[in-house]
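Written below as structure tokens is the structure these notes are about.
Removed: one protein chain of the complex. Kept in place: all other protein chains.
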Amino acid sequence: MKTSVLVETDGVVKNFPLRKSFTFLSKERPVVHAVDGISLQILRGETFGLVGESGCGKTTLGKVILRLINPSAGKVLYGGVDVLTLKGRKLKNFRKKAQIVFQNPFGSLDPRMKVRDIVGYPAKLHGLVNSAEDLRRVALNLLKRVGLEEDHLLRLPHEFSGGQRQRIAIARALSVDPEFIVLDEPTSSLDVSVQAQIINLLQDLQAELGLTYLFISHNLSLVGSVSDRVGVMYLGKVIETGRTEEVFKTPSHPYTQALMAANPIPDPEVKHSIELIKGEVPSAISPPSGCRYRTRCPFVMDICSTAEPPLRPVSRTHFSACHLEKPAN
Amino acid sequence: MTRVRFRPRPSVKVPFAIRLLKNSPMAIFGVVIIALNVLLAVFAPSLSPFDPYGMDLGNRLFAPGATHLFGTDQLGRDILSRVIWGSRISFEIGAVVVILSVVIGVSLGLVAGYAGGWVDETLMRITDIFLAFPALVLAIFIEGAIGPGLTNAILAIAVVSWPTYARLVRGSAMSIKENEFIEAAHAVGEGKIRIIFGHIFPNLLSPITVQSTLDMGGAVLTAAGLSFIGFGVQPPTAEWGAMVSNGRDFIAFAWWMTAFPGLAIFLFVLGFNLLGDWLNDYLNPRLRGVE
Partner (left out) sequence: MVKAVDGVTFSLKRASALGIVGETGSGKTVTALSMIRLIQEPGRVIGGAVNFDGRDLMSLSEREMREVRGREISMIFQDPNTSLNPAFRIGDQLSELIVRYNKEVERSDLNFAGVSWLEAVGISDAKRRISSYPHELSGGTKQRVMIAMALLSKPKLLIADEPTTALDVTVQAQILALIRKLKAESGTSLLLITHNLGVVAEMCDEVAIMYAGRIVEQSSVRDIFSHPKHPYTKMLLEAVPKPGRKKLIPIPGSVPNLINTPPGCAFHPRCPRVMDICSKQTPLLKSTAELGTVACHLYAEGEKEVKV
């Protein structure tokens, strides 16, 4: 199987300006640095996991990649083409190939549309169906593929449970025959047993259709289970990335280590989760200079406040942005 | 692949609405009143015993009796007939005002809500200016400028009513816009026009419907007020407010001239208010995705 690069970001920056506030006396408007210079690659056919805590910018990055939000700087390349230069027909074509499943099953479906239309209209929009008959047939096939039934076609979203709605959302994403799907916390609001069903469905579909996934989640164990490669984000930056087994077994960056230590394992024989981390996340409006993690890092050195560490190789398939010579211990 | 069987919930449709309606006696009362008014308006020619404009100076100021169930006014015109024909005018006022104010208000509100930024600010300040005046005062002002009469009264009331819709729609559009299904529509490649009219607008129908139901009654009330002070409808038009105004001078000894048209106004407005209240309760929880 080809392991070519399907999606690539190059120095993507996204800032959100805040409303003017009286506490900020300077003439400049304060800005939230949601994503601050991210360069990563997603390979065709893989599941790339993006993990981090709230406010790290992972959802924003996912939306920038799909050009649902325009970046403040940097490029997004899809199949080698700069997504930001696409217009008209080419842009529409990109939307056909790159889809998204949102976190909230209760807000991501139009409450006034029947399931048949939610799932069938995108196909119509892209010229994949020609008649009402066709649309119904296509919608029915999609529903069946995600484990739903014919009598669900004419129902409204509020008649379904959270898990079923996510299935509908997945069916909608599939309806345009995509290659790449951004999964933004697709199971965070679902029960454990339902989550397992949805994850299984996603994995089956990936095998069947050769899909590439960007799997965004704050659930470390889940990302560890489903991803081939993983990126760990903190305050708008990717601080560690690599093959999932490597990153999880031998986390190199102190923040990753803190995350792994903090993650509760469903096994009472394993040691308690430890706090290797102190304090709270600093503000994304004025992040710390140099390495953003230095205010909470137990291994902080002088250089950490003056120079921002680039991603350095720990192995051929594992990179960490830290000034420490050897991986933190 | 896991194949799962689900038992879907019952579809919420019209039969459900009717069942729910049965549980609310107030709403039923409202619907009945409106239905009666509709009948009166539609069948006015057949139902009305006399010509509403037919003067009969020999039978002036008759108290309610066998021939003239609601009595006669100072020109001998039958009050009952005038009340019946008045329902046509009330519906005309209500319907035209609502249609005009909805068209103007909703368009402006949609644009403001979707566009945001300075477009929103500008439109909303304009709306605020209109809202700053008491409705009746502004209507008088406008009619003072363009002249009295039924058509002008309707225009004036519409001018005064559209800001409510603009505000309502703008607020709703803004909150609907934040929903993820709008983002999903973007992600699938839908254009702005399609998103505004295909997704945002259908989800606004509920608040618009509730507001316009209430406005039917409101418009008639405002028109009655205008007619009462001499603006609005001009004699001899049989509009309820004008009739009340007309009867003002005779109220001491011909109470029926004000009482019956007054009662008609009251019932008309009440009917629509009751229906509007019930619609509000019925439509809102569904929107929130009650499980």
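All chains are identified by letter, namely A and B, in their written order; residue positions are counted from 1 within each chain.
As a working rule, a residue touches a chain if its C-beta (ideal position, glycine included) is under 8 Å from a C-beta of that chain, and two chains touch if they have at least 3 such contacts.
Being a predicted model, the structure only gives us computed values, none of them experimental.
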Which residue, A:151, A:191 or A:302, contacts the hidden chain when the whole complex is considered? A:191
Specify the residue from the set A:156, A:258 or A:297 that touches the hidden chain. A:258
Provide the residue numbers of chain A that touch the chain removed from this figure. 53-54, 161, 163, 191-197, 199-200, 203, 218-222, 224-226, 248, 258-270, 272-275, 277, 279-281
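Throughout what follows, only the chains that are shown with their structure count from here on.
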Provide the C-alpha centroid distance between chain A and chain B, rounded to the nearest whole angstrom. 49
Complex interface listing, chain B residues touching chain A: 1-6, 8-12, 179-181, 183-190, 199, 202-203, 205, 286-287, 289-291
Can you list the residues on chain A that touch chain B in the complex? 63, 66, 68, 91-92, 95-96, 99-100, 102-104, 106-113, 121-122, 125-126, 147-149, 151-152, 154-161, 164, 169, 172, 176, 197, 200-201, 204
